[in-house]
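A single protein chain has been removed from this complex, and every other one stays in its place.
Up next, subunit A:
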Amino acid sequence: MNVKDKVIEIIAEQAVLDPSDVTMDSTLESLGIDSLGLVESIFSIEEAFDISVPFNANEPTQSEFDISSVASIIAGIETLKAQQS
């Protein structure tokens, strides 16, 4: 499974949606994922890709890891994978 499909699977599971309902321009907010759901998603992403995501729930928008959309999350994971491999 590629990064995109895996991220969509993780996010869909968190949002209790079918993966086909999660698109690249979906935002976590539009999918109904709250702050706890976000922290849990990031944990799942770290476990799935064996990476460490720099994320502090107190300043979610200031993190180097862009969580503004599904596409930005995938791009962030690709970067982290390249840096941390």
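By our rule, contacts are C-beta pairs under 8 Å (C-beta built on N, C-alpha and C of every residue); 3 or more make two chains touch, one makes a residue touch a chain; residues count from 1.
The criterion applied here is as follows: contacts and distances are computed from a predicted model.
J.: One chain of this complex is not shown here; going by its UniProt record, which of these names is it: "ABC transporter ATP-binding protein", "KipI family sensor histidine kinase inhibitor", "Nodulation protein E" or "Cytochrome c oxidase subunit 3"?
T.: This omitted chain is identified in its UniProt record as "Nodulation protein E".
J.: For the chain that got dropped from the picture, name the residues of subunit A it touches.
T.: Residues in contact with the chain left out: 35-36, 39, 42-43, 52, 55-59.
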